[in-house]
Every structure is written in structure tokens, then in C-alpha cells.
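Mind having a look at this structure? Questions to follow.
With one protein chain removed, the remaining protein chains of the complex are shown where they sit.
Coming up: chain A.
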Amino acid sequence: MASSGSSEAAMPSPATAIADVEAAEQLIHRWDPVASPSHDRMLFDGSDRADAELYLRAIDHLRQSLGPSSPAPASPSRSPSNTIQIAMARLEDEFRNLLLSRSAEPDLESLDLGSLSISSRSSDHDHDHDHDHDQNLSDAEDDPGGGSTRVASRSASSIREIDLVPPDAVQDLRSIAERMVAAGYARECAQAYSSARKSAVDTGLRHLGVERLSIGDVQRLEWEALEAKIRRWIRAARACVRVLFASERRLCDQVFGTPSSADAPFAETVKGAAIQLLSFPEAISIGRRSPEKLFKILDLHDALSDLLPDIAAIFRSGPAESIHTQAADILARLAEAARGTLSEFENAVLREASRIPVPGGTLHPLTRYVMNYISLISDYQPTLNELIVTTPSARFSGEETTDHPEINFPDLDNRTPLASHLVWIIVVLQHNLENKASLYKDAALSHLFLMNNLHYIVNKVKDSPELRGMIGDEYLRRLTGKYRQLATSYQRAAWVKILHCLRDEGIHVSGSFSSGVSKSTLRERFKAFNAAFDEAYRTQAAWFVPDPQLREELRISISERLLPAYRAFLGRFRHHIESGRHPEVYIKYSVEDLEMALMDFFEGCPPSVHGRKRSH
């Protein structure tokens, strides 16, 4: 610590005091570049500090002599206060020079940016978000900024201050600042400081990839481009706050000694950069709500929420406090944006009104989209649970329910608001799918379609433990029952007519002892069956049940009805046909033929023309 060297201990005699003062003045004038321009090396040039020490000591002598009872100066140009000014101007130059020449450009590339996240985070996985908030929760404090009230029991190691200026230079800076502030030149000192450091901060920001984007720029960009920028911003912001700004604060504190005198120069140095950094999440929060944005907005929200305590610590006092306030504001806006986006998603599901039936009755893209979306939502459960606080019934008690009175809103007791929303989304999806199912002219296909889609929903929920927890087994059972019922409805619609051909009544002719069987009716029946089955085959081979297990189950269920019936029919009546002419016209299929044919059902491709094996 460079001491002023002023001997406060001994009280010099008046004579020596005056002599000291004169010597001090001479020294200072010797270094005045206006008076003696030949002197153009710096005092504080890092090598020999002897001159610098003398100079500082001279200033201290002078200041001491400028006590309240100082005599009027003999000549104004040689007055101590005049000399002080000359010294201050010199010091300002020295100060600035030190800052500019001795600043070490921080090697931000080599920083282990990943470790700047909370220890439990893995900042590099695909979603670039973290599930593990819960591990770091301490008692929640009231966060005046609103939004997320989480205060992590933070390890101080998430902030990493680095040396922006080597320690010996810091000492020099400190010595200079002391003198300048004491002489009433605090403003000049602060200005010199901030003008020198500002460019360093700006360079740092640029190296970290923080861009200057206006709100208009952000609005114009495609969402995919914005997603990349969000990822980059999250990484950059962590380094900016935890390394760059933190280090600037520390440097400021070191140079200016006390926090209160460091407040102004610090604010001046970093305010512009901080505003620039925060302008990006602000612009994102202002954008139009659109469902695909939800998850990246949540990532941004989480990252900012994570940084907020550090921001609070670094921008804790003075004019810089407004940065903390602004960050908290933006966090609240991001939360609102997330809520609005979810809401927009729900609207989209409700309103999606495509009227083109999906060929083959397979999975509707809407189903897949919605289920994927809510699976992702369940991944973000921790954050969303905090953000989503109103249930859908509260929101949709107005226009929407009167527009769609047919939607059966389930009982949503005992659920978190988020879970209620998810259930609600599935209800709306189901309702929407029912509308789409009604577009099919073929009733059987309509049932198949709905069955496929509900089954998919059930499976997706089962696949995700979080989602399952939120939807609840009760509701899952209901859906399962629904799709099983649809399978039955399908069978009825598709096969009753065919099985009807194999019924008993009408074949036996009453009365007659000998044959008792109307051959003509029998022939009609066989023909009808063949035609119906052919038709079914042709049509339903092109239908698609995407889930292999369900497909198999359905086929088995059909065959369990069809094959025994056919076998019985054949068994009882085939000899009547075979004893007549052209039996092959009527008995086209063996049981095995039917069994094989069933394997082609629901494959989603029309049957190729192939000769079918026949066996009699």
C-alpha cells in the first residue's frame, strides 16, 4: 500500500514547514508539462517508483499546508492551490495512462464458462436449462423485484473476479485516487476512470458475443435465429455478470477505497454495458406470443433469475442500483411472456380447425405436436409451477366456454395450476379430435381415428413420469376406457355387416325334411361375405394403426370374432356348395386365407395385387 509518506507523527517547525512547502511546489512545477514540456515520461511508469513517491509526498505536504488558516499566497500563480491544480491535472493524466497502459485484457475465451453456472447445473445440454433448482433452494426470501422469488443458497464461487489490472498498478491507482478525492477532484477522477474502463468493458462484451440489437432487429429475426442468440446470450450473460461486472466492481472498490466513493465511477463505467446486455431479454419479452417460443423464453427466464442475486450484489448501491431494478423488471416480463405464450398455445389447440381428414385414420399431426409440447412442459415443471398460478377454469369462464359449451371440463381439484392446465389442454385436444373424427364419412374409420389418437395420448402420458404425475391415473384410466370403447365401436361398425353374412337365420328353410337349407340363400350369403370382406380388405389395408401393439390387438380381436364364425359357417354349409356347380366362386377363402389377409389390415398401404392362396 503506497503510503502518502507524510509524516503525520512529527510536527514540523514552521520554518521547515514552509521550506517543505516550497520544495514541494518546486517539485510539482518541475513536472508540469505546460511549464517544462521536456519532461515527457510518466511518473508512474511501472519501473522506478522513487519519483512517483516524491511527487505524492509533495502533494500531501501542500495539502497539509492548505489548512483552514492558510495565508494568502504571495503570487497567485505560485499559490499552493494553484500548484495543487497543476498536480491534479498531472495526476489525472497519470491515472488515465495507468489505466490504459496497464489494463490486462481478460482472457475470456479460456474462462471455464460452464463452471460459472451453479455447481449442480450442466450448462451444456440441449435445452440449456436446468432441472435442479430444488437442490439449491434455501428459505425463499421476498424478492422485491417480483417474478421469481427463489433465492438460491448460493456458493460465492459462482462469481469469479479476475484481475483487470495488475496489483501494483492498482496500488498506484489507489494512491492517485486518494489524493484527487481528498483535493476535491473526485469528479475528474471518476470521469477519467470511467472513460478509460468503458472501452475495456465494451471490448469484453464484444468478445463474449453480446450484440447491439434494437427491439426492431429482434422483432424482424426468425425464431430459429433468435433461439441461437438466446443460447449465446445466456452463456455470455453469465460471464458478463459473474466475471466482467464483478471484476469491475472489485477494481473500483480497490481504487476508490470506499464503496460510497466507488459507486459513481462504477455506475458510469458499466451502466451502458449492463443496459445493452439487458436489452436483449427485454426485447424477447416484448415479442409476439407464439407457442414455439415457450421453452426458450423459459430458458432465458431461468438464466436471468439465476443471475439476479449476483446482479443484486454487484449493482447494490448508488446509481447502479437501477440496473438491478431493471433486471428484476425484465424477469417479471419474461414470466409474463411465458404465461402469455402458454395461453396462446392453449388457444391454438382450441382453435385449430383444419378440416382435411388424415388419410388412413392415423395420428393427426396436432396430436403429436400437442403431446410433445406438453411433455416438454413437464420437463420445465419446476419453473412453470412457479409461474403458472391461475387455473384455466378461472381464465376460460368467459367467452371460450360459451363458444364451446360441449367441452366437458373435468374436475380439477387437488391439482397444481400447471397440472390443471395440462389436463385442460388434453381435454381440448380430445374435443378437437372428436370434431375431426366426425369429418370421416366412414363411421368405422372415424372410430379408428379417434382410437389411434387417444391411444397415443395415453401412451405419451405413461412414458413420462412427471407428466403422468400431473395428469393423474384417474384421468388416464378414463382415456384408456375411451379408446377401448372406440375399438369396440370400430369393430361393430366395420364387421357387423360382414358377420351378419354368416348368421344362421334365413338359411334353413322350415318344414322340409330332406335338405332344410336354401341353396340359393347360401350362395347369396357366400357371395355377400366375399364381397364384403374384399371391400373391407381393400379399404382397411390402407388404414393405419401406428402403434404396433394396438394394431396387433385389434387384429386379434377381429380374428377372434371372424375366424370361429367363418369356420363354423364353412363347417356347416360347405358341402351344400361343394356339391353344386362352381364352388370356388362361392367359397373363395379358407380360414387360413382370412387369417393371412387380416395381417394386412391397418398397415397403411393399399394391398398389392397378388394371388391369394386358396385351399379347399
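Basically, a contact is a pair of C-beta atoms (placed from the backbone, for glycine too) under 8 Å apart; a residue touches a chain by one contact, two chains touch by 3 or more; residues count from 1.
Keep this in mind: contacts and distances are computed from a predicted model.
A chain of the complex is left out here; the name its UniProt entry carries, from "Protein BYPASS-related protein", "Signal peptidase complex subunit 1", "Calcineurin B-like protein" or "Response regulatory domain-containing protein", is "Protein BYPASS-related protein". Only one residue in the set A:Leu100, A:Leu221 or A:Val517 touches the chain that does not appear here, and it is A:Leu100. From the options A:Gln276, A:Ser464 or A:Ser590, the residue with contact to the unseen chain in the full assembly is A:Gln276. The hidden chain makes contact, of the residues A:Met42, A:Leu221 or A:Leu376, with A:Met42.
Touching the chain that is not shown, out of A:Pro166, A:Gly184 or A:Pro564: A:Gly184 (per the contact rule at the top). Screening A:Lys198, A:Arg368, A:Lys497 or A:Lys527 against the full complex identifies A:Lys198 as the residue touching the chain left out.
In the full complex, chain A touches the omitted chain through residues 33-34, 37, 40, 42, 72-73, 76-77, 79, 81-86, 88-89, 93-94, 96-97, 100-101, 184, 187-188, 191, 195-196, 198-199, 202, 211-217, 219, 271-272, 275-276, 279, 286, 288-289, 333, 336, 340, 343-344, 347, 351, 399-400.
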